[in-house]
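Working notes, beginning with the structure itself.
Only one protein chain is missing from this complex, and each of the others stays in its spot.
Should a chain be cited, it is by its letter among A, B and C, assigned in written order, with residues numbered from 1 in that chain.
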Amino acid sequence: MSYNSFGHLFRFTTWGESHGPAIGCVIDGVPPRVPLSEADIQYHLDRRRPGQSRHTTQRREPDQVQIQSGVFEGLTTGAPISLVIENVDQRSKDYSDIARKFRPGHADFTYQLKYGIRDYRGGGRSSARETAMRVAAGAVARKVLAGAWGEEFRVRAALVQMGPHPIDRDNWEWDAVDDNPFFCPDRQAAQKWEGFLDGVRKAGSSTGAVIEVEATGVPVGLGAPIYAKLDADLAAALMSINAVKGVEIGAGFEAAALSGEENADEMEMDGDQVRFRSNKAGGVLGGISSGQPVVARFAVKPTSSILSPRKTVDMDGQDTEISTKGRHDPCVGIRAVPVAEAMMALVLCDHWLLHKAQCE
Amino acid sequence: MSYNSFGHLFRFTTWGESHGPAIGCVIDGVPPRVPLSEADIQYHLDRRRPGQSRHTTQRREPDQVQIQSGVFEGLTTGAPISLVIENVDQRSKDYSDIARKFRPGHADFTYQLKYGIRDYRGGGRSSARETAMRVAAGAVARKVLAGAWGEEFRVRAALVQMGPHPIDRDNWEWDAVDDNPFFCPDRQAAQKWEGFLDGVRKAGSSTGAVIEVEATGVPVGLGAPIYAKLDADLAAALMSINAVKGVEIGAGFEAAALSGEENADEMEMDGDQVRFRSNKAGGVLGGISSGQPVVARFAVKPTSSILSPRKTVDMDGQDTEISTKGRHDPCVGIRAVPVAEAMMALVLCDHWLLHKAQCE
Amino acid sequence: MSYNSFGHLFRFTTWGESHGPAIGCVIDGVPPRVPLSEADIQYHLDRRRPGQSRHTTQRREPDQVQIQSGVFEGLTTGAPISLVIENVDQRSKDYSDIARKFRPGHADFTYQLKYGIRDYRGGGRSSARETAMRVAAGAVARKVLAGAWGEEFRVRAALVQMGPHPIDRDNWEWDAVDDNPFFCPDRQAAQKWEGFLDGVRKAGSSTGAVIEVEATGVPVGLGAPIYAKLDADLAAALMSINAVKGVEIGAGFEAAALSGEENADEMEMDGDQVRFRSNKAGGVLGGISSGQPVVARFAVKPTSSILSPRKTVDMDGQDTEISTKGRHDPCVGIRAVPVAEAMMALVLCDHWLLHKAQCE
Partner (left out) sequence: MSYNSFGHLFRFTTWGESHGPAIGCVIDGVPPRVPLSEADIQYHLDRRRPGQSRHTTQRREPDQVQIQSGVFEGLTTGAPISLVIENVDQRSKDYSDIARKFRPGHADFTYQLKYGIRDYRGGGRSSARETAMRVAAGAVARKVLAGAWGEEFRVRAALVQMGPHPIDRDNWEWDAVDDNPFFCPDRQAAQKWEGFLDGVRKAGSSTGAVIEVEATGVPVGLGAPIYAKLDADLAAALMSINAVKGVEIGAGFEAAALSGEENADEMEMDGDQVRFRSNKAGGVLGGISSGQPVVARFAVKPTSSILSPRKTVDMDGQDTEISTKGRHDPCVGIRAVPVAEAMMALVLCDHWLLHKAQCE
């Protein structure tokens, strides 16, 4: 077992700290002969990159990815792929405050007590910067699946709630997602969120969010009961993203309030294809993909770095206060959208390899 | 990797089908010299056992567990522990309907398409009967942790919502949980649920539920970032339970609507102990336990086996209908309560071993 | 990770002690729709069964295997297969000697110091009895591979040295192997060994052995560099068998004395097939099968249970002596022959699944 790896067969391992020289990952188990270039990966990294609007952290990282191994003449070779991104904008600053005090809601306290040491610069290993490597690995997974499943396969995510403000699902347009700084599929909601988030940011506060991610064109049969269920792995994948506090598949928590009649998706023939009449299941039955869109949702808590002073304790066991200045995302959920897509792609790719191993 | 195993170091593997001769599990990685008897396990199995009230399935299974290995003179030896429960009440019946038709909401369709074969008798491998072995393995985990952490350690779960009816959290009494057939901590809610569930059952319908599980007395430091986070593993553990569609830690989905000020749990000294002033985090910060109670919640969908005829298709690709007669839980969430406790104990025990390996 | 499991995707977990109620294993990752019956497994167990000649232990174990799960109407379902063998002839006896003293060459001392407890009855978990479950699991692997690779695929093993007496390889006849109680492919050697082993047994002594195992009909491409090399996994598989002290692939230790010219197997076309002109490599190049026969050899030490009194210490830290009476194999290497076949089949099956996952 490896603490910093994810996946059973399509397995990636990330490394690096927020203010170290670089961050990176190694992806093992990539099928051979898949076309792969740095541009394929960069496209997705650019969507996650900080500093693209006033609504995300002003840290300026070009996040330029380099492929260091596993690709030969434009094709994967089956050998491990090492990806690296240099850290450029680790602003040198006075860390004395953060070095001695535990920021509420952050991992400072638990890292210190677990390891007896922590790299406090910019959050060290627990920085959301790590998620860049998920996006990079996810881009590789997408290339693999695109080759295997064709154009019908698509992974898309969107912000469906910011703070207490959900979208109106009747307004859902996938095309809207890249037209606003929030990855919001509801143009009207996006507009309202602008003002809301400006207020939050100016107050030095922060807000939470809900992200929805969907994969279409996924074949039936992915997922392996009992403990490698597709939805269980997806839950772990999404819950492992920084600041995530809840995960749902399909109807999710709403399913608790439904009756069996309302919840079970009926089936019928559509020519020689089986068609489900609804998708309460979110594309997963008994832990195995059903051929319907795989749909998951997750809640991101508000960024813990806020300006208002908060009570806390320091490393000497004294009561104190802390207020976090600096460059932060007022709504860290925004940049979780490309990460959500990546994790979905990674889980699907992993399960596709597992399925081939046992059942083909 | 093993499809039917869970845990990194405290690892259990389950096997068996609903209507096979037996179900069982093998637990590997159990520390040596832990007192363990069949009675220790039976206590928890009895709480989950079907047929104890009119509100659960009338299948009569004594669920008598046998220890087949790994225990010598009342103590664990460090060798793998094999546990087995014979299936007694696999009522022989006519399976022709279920053998040819896919029950909506069940895993029939996906098992058939994934494997090209399925043991349709009583749901085969996808039966909730498998969860008995989780409870058995969980009982072993509890013994290990009780020895290591002492009496302060406790894992408890309760049903906090049945169908659309949540409890009133102001009425919460842990003592109430074993006084009603629903594991409900709110005596008033329990009373109302009686009537509600009678109605559901008589209508041949079913209903969903929400379960909350809490562990107290858990030391700081369990959980290993980034991909073996305590909450990520807990999410996988709970999502892997049959019929679960959503998982939350601490404030969960509610956190999305909060501000940073509301959400981050402040800290202060209480003598020489650090005390958190709230527990929005659910006892996990950065994937590592904080010493606060670890709190998770999950949603169980309504049982898919219902009496009203539902549209479906058969193995010949024909439209048809199915209505599921027989012995079923109208609210499968009830018996998920002991399973929730087991999964929490298993994840904690696993992470305790991981923590010892790296940090002690 | 699981201490008592082997294999990456075709993964089996064994449990049980020599004098417990039963021994068993769970095999996970078995492809679906493979015909499998208890008779398929029993055939191989019977070859390993003790008490079939005067040259092996006189413990009388019918070793009757039962399939408890994972097979439906004669076909595997993809669910885990639980196999169990009841222990019948655990002769009740006075264990006081062995309970307090550490037998030289046995695992008594190390188990006691590692775990602080040991099931001393008949060697407990470290008994060679565990290898019965390897043979059972291996039989399942053979069925899977026979279905996939056809009749050309064959795994065979033989004893090629007993004590200081090697066979004459010019006399090698595979047909001879089942005609003598030693699995010896050289009829003349077998005859000589009869007398040699009678002498050893009557003297209350024991002797070592070398086993060779070969798989033919193995496709090119199995094995995954760098750390899942076919030969590395095979080395682990064989070294994990009780009493094994050395493992070789192909030319093995002899390769050290060769020149590059002598050692590298030249290739040439034979019609449209590539043919190797020799097989010094033992069918593995760069950790990947080459299509040639996969050939491995391993050394088994002499049984440590002998009649002559040996110096040792007891649990009170006192010098003492011990002599091991009872039913033992004077040459435990003999019964390792079917185990060798099983381990080869298991490693190949596992790597076939790995190969399908990544490369097909």
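Miscellaneous remarks
FYI, a residue touches a chain if its C-beta (ideal position, glycine included) is under 8 Å from a C-beta of that chain, and two chains touch if they have at least 3 such contacts.
Source: prediction; values computed, not measured.
Looking at C:Asp40, C:Glu130, C:Asp186 or C:Glu214, the residue that reaches the missing chain in the full complex is C:Glu130. Although one chain is not shown, part of chain C still touches it, namely residues 1-6, 8-9, 14, 102-107, 109-111, 113-116, 125-126, 130, 161, 163-164, 200, 205-210, 220-221, 223-229, 231-240, 242, 245-269, 272, 274, 277, 280-282, 285-291, 299-306, 308, 310-313, 317-319, 333, 354-355, 358-359.
Interface with the hidden chain, as seen from chain A, comprises residues 1-5, 8-9, 11, 13-17, 20-24, 26, 28-29, 32-33, 66, 68-70, 72, 75, 77-82, 114-119, 124-125. Across the interface with the omitted chain, chain B contributes residues 1, 9, 29-32, 78-79, 225, 353-354, 356-360.
Note that only the chains that are shown with their structure count from here on.
Farthest from chain A, judged by the mean position of CA atoms in each chain, is C. At the interface between chain A and chain C, over half of the residue numbers involved are used by both copies, so each side presents largely the same positions.
Computed from the mean C-alpha positions, the centre of chain A lies at a distance of 26 Å from the centre of chain B.
Residue positions 1, 9, 225, 354, 358-359 of chain A each touch two or more of the other chains.
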